[in-house]
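Heads up, one of the protein chains got dropped from this complex, but the rest are sitting where they should.
Up next is chain A:
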């Protein structure tokens, strides 16, 4: 598979994602500038963490108007893999490719620590290598990571099995302890924790590696 890592001004986890793809799952990967207008030739697009446009206005709000965005929407519509991590998740909700919003943490503090997540749905391109209910240790680093949606949306998320990951402890005040959600079709995932920072033991955890391996497994099944 060939992945694009989209680089916005202020992205800062782009190289972590790059290494996760190149060294973690040994696939092709290229950095793509936000001013580009084509993702032709790529099989999946990854939106990294960081502070695009300095988080001005709202996290992710300005990035939504960058030239590359129409291609990310095309990928989502065509069922191709779209993964947004941290600021990437914020961008995907601002784009309405994912429901809900990410708002300031309940206690107002930036949280930077390794937390425990629980896998809530294994029937997605991003989670098929995990066991249902499996716990994983993954770092978080965010000030605006509290997942918010109204009751009706939460009901839809549950009915459509769109909740991919939950925190075992509600670190930031998220609705229903939600850490990551997919779209209805399951080809778009957004999550606040950083699986790309947990791909080998020397980093403290390799629990994130299976997320990327899941994508490969999914693509092999689709191609056959």
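As a working rule, contacts are C-beta pairs under 8 Å (C-beta built on N, C-alpha and C of every residue); 3 or more make two chains touch, one makes a residue touch a chain; residues count from 1.
By definition in this document, contacts and distances are computed from a predicted model.
**Q** Name the chain not shown, per its UniProt record: "Anti-sigma regulatory factor", "Ferredoxin", "Phosphoribosylformylglycinamidine synthase subunit PurS" or "Na(+)-translocating NADH-quinone reductase subunit A"?
**A** Hidden chain identified via UniProt as "Phosphoribosylformylglycinamidine synthase subunit PurS".
**Q** Among the options A:22, A:74, A:104 or A:161, which residue touches the chain absent from this view?
**A** A:104
**Q** Spell out, residue by residue, where the missing chain touches chain A.
**A** 57-58, 61, 65, 93-94, 99-101, 103-108, 148-150, 173
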